[in-house]
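Quick one: the structure is below, and I'll ask about it shortly.
A single protein chain has been omitted from the complex, and every remaining protein chain is retained in its original position.
Which chain is which? They are A and B, in the order written, and residues in each are numbered from 1.
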Amino acid sequence: MPTVAPSNAAARVIVVGAGIVGAAIAFFLTRAGVRVTLLDARWPAAGASGASDGAVSVASKRPGPMMALACEARTFYGQWVEQGIMRDIYHPRPTYLFARTDEEVAVIAHQGSDLMELGERILPLTHAELMQRVPGLGRHVLAGMKVPDDGHALGYQVVDRLLQASGAQVLRNTPVQRLALSDDRVVGVVTPAGTLVADRVVVAAGLGSGVLTGLQDILIPRKGQLIVTDRASLTGAALRGPLMSAGYLAAKRRMVLGQSSISLVIDPLATGQFLIGSSRETGFADRQTDVQTVSTLLREAMAVYPALARQRVIRTFAGIRIGTQDGLPIVGRHPTLPGLFIATGMEGDGICLAPVIGAAVADMVRDQPTRFDVSVLDPGRFGELPLRSAE
Amino acid sequence: MNMSDTVALHFYWCSEPVPFRAGETIAAALQRAGRTDVGPAVAGLHGRYFCGIGTCQACLVSIDGASPVEACLTLAQEGMHLAPALLSQLARTPGADA
Partner (left out) sequence: MTHADVLVIGAGPAGLAAVAELARLGLTSLLVEQRDQVGGAIYRRHAGNGNHVLLLPEHHRRRRDGLMQAYTQAQERVTALTASVFIGVDRDGRFLIDNRRLGRVQSVRSKAVILAVGTVERVLPREGWELPGVVSAGGMQVQFKETGQTPKGKILLAGSGPLLLALAAQLAAAGNPPLAVLERAQPLASAWWQGRAVFNVLRSWPHVQEAALYGRELWRARVPYLTGWQVQSVQTVADGLRIDARHSSGLARQYAVQHLALHDGVLPNMTGLPGAAQSADNCIVYAGDCREVLGADAAIDDGSRAAQQVARFLGQRCDSTPLDQAIAAAQRTQAALAQLFQAAPVAPTANTVVCRCEGLRRSDFDRLQVAGSAHELRLVGRFAMGACQGRFCAHTVSALAHEYGVDFDPAALNGDVPRWPLRPVSLAALAAYSELESVE
C-alpha cells in the first residue's frame, strides 16, 4: 500500500456511484474548483435514478425534515432552470392527489394541513372540481387536492445534464472493490483497474454503499414496478400533472420487511406516454416485473382513469429504492473513518432531493458549513459503522 | 365458387369504404385499395405497412376507437371503423385551471 500524506484540502475527490446523488455531488464540487472522478460499477443512472418516476414533489413527502428539504430542492431546480442547466429537463407541474375512500380523504386533508404549515399552496377539490381539471377521471374518485407548485424531471436526463455541466471525469464499468486505507484514513478506492487515490471519497452508490461503508444491515431495498404506455396523441402530455393516490402517501410511512403494497401514480409524460406505478416491495432487489403486480396496477389505474384503456403497454421495468432502518436518508461524514462521506438511502426521493443533498455533501467535503441543514440525516445515528473485513 | 365472392365486404378507413376479401388482413385490403399511408406518426413521419410480421410497429391502426393494432396481423371484418393509431390531438382537452 502506498503511503499517502493526508491532505487537508479536498483538492481531489472520488465519488462512487453515478446516480443522481453522485452526479449532483460531482456537479457542486467541480463548480467549487475541486477535481472530481466519478466512478460507477456500470454507467450513469444504471440504478434507481434510471428507473424512477421523475416526481420532484413536495406534495407526497412526509411532514418534517423530508418535506422541508423537498421544498428547498424544488426551489433549487427552478434556479437550475433559470441558469440554463436544467432547461427542458425540469418542468413545473401540479400534482393531483386523489382519494377513493373516506379514510383516504382524511389522509389527504392531513397532508394538506402539513403542507400549508410549510407555506405550500394547496387547493382542495371536490369530485366535480377534479373532473373539470382531469377530464376522463373515473367515478370512484371521491375527492382530491391540487398542489400547483410541484415539478417533474426524469432522473436519467438530470444525471446526463449534471455530467455535461460538471466536467467531472466519469469512469464507467469501474466497480469499487473496497476502500483504500492508510493509517485508518480513507485515501482512495481499489478497483480492478488499480487503486485510485484522492483526498476524500464520497460513497453514493445505492445498495452498493452498504459493504463499502459498514451500512450493510442498515440499507433496505424496496423494489418498485413501473409501466410505460405508448403515446395517447401527438400533442404531448395528456394531463396537466400526475394523479397520485392517497395510498402513495400512506405507504411511504409504512415499512415492514416482506410486505408489499401498491401505491398508484398515473404520470403523464411530455411525450404523450403514461408512466404508471408502482409497487413497494420491501426487501426485494431484483429488477424483474411480474404479471400479477403489473395487472393489478393496471386495473387500479383504469378504474381511476378509464381513458387508459386506449393505450398499449410497451414496457415494464423495476427500480430498486434504497430504504434505511429508520426511513430517513443517510448523508454525512462516516462516523469513524476520516476522509469518507456517505450519501444514500433516498428511498424514492432521490430525484427530488438531489440538488440539496449534492450541495450539502459538497460543502461537507470541502469542510464548509452546509448550506442546507441535513444534520438529521447524519450516519452517526447508526453507531460507529465499522467496516467488515473482506473475508 | 367462393361464397365470399358474391357478397361485397367492406370496412371503413376514416369513413371511406374499403372492400376486402374474407380472411384477408387489414393491411392487404388497404394495399389493394392503393392506401399506403395509415396516418401520422411521431416526428412528422407516417405509418405504413413494412415488415408484414407485426415487428416493426409501423402499420398500427385503431379499430372502432380501441387500442392500436398491427394492420398486418389483424383480419378485416365487415363494418370495422378504422382510424389512424395516433390521435392528432386528444378527444378532450384539459379543462381550465383555477
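Throughout what follows, contacts are C-beta pairs under 8 Å (C-beta built on N, C-alpha and C of every residue); 3 or more make two chains touch, one makes a residue touch a chain.
Computed from a predicted model, the values in this text were never measured in an experiment.
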item	value
Hidden-chain contact residue, picked from the options A:R31, A:R87, A:R172 or A:R371	A:R172
Touch criterion as defined above, residue of A:L298, A:L340 or A:V374 at the omitted chain	A:L298
Which residue of B:E16, B:D37, B:D64 or B:E78 touches the chain not shown here	B:D37
Contacts of chain A with the absent chain, listed as residue ranges	42-46, 50, 156-157, 160, 163-164, 170, 172, 229-230, 286-292, 294-295, 298-299, 301-302, 308-317
Interface with the unshown chain - residue positions in chain B	2, 4-5, 21-25, 27-28, 31-32, 34, 36-38, 41-46, 48-58, 60, 66-69, 72-75
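In this text, only the chains that are shown with their structure count from here on.
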item	value
Interfacial residue positions of chain B with respect to chain A in the complex	40, 42, 62, 65-68, 86-90, 92-98
Parts of chain A lying in touch with chain B, wherever the complex brings them together	94, 123, 129, 132-136, 230-235, 238-240, 309-312
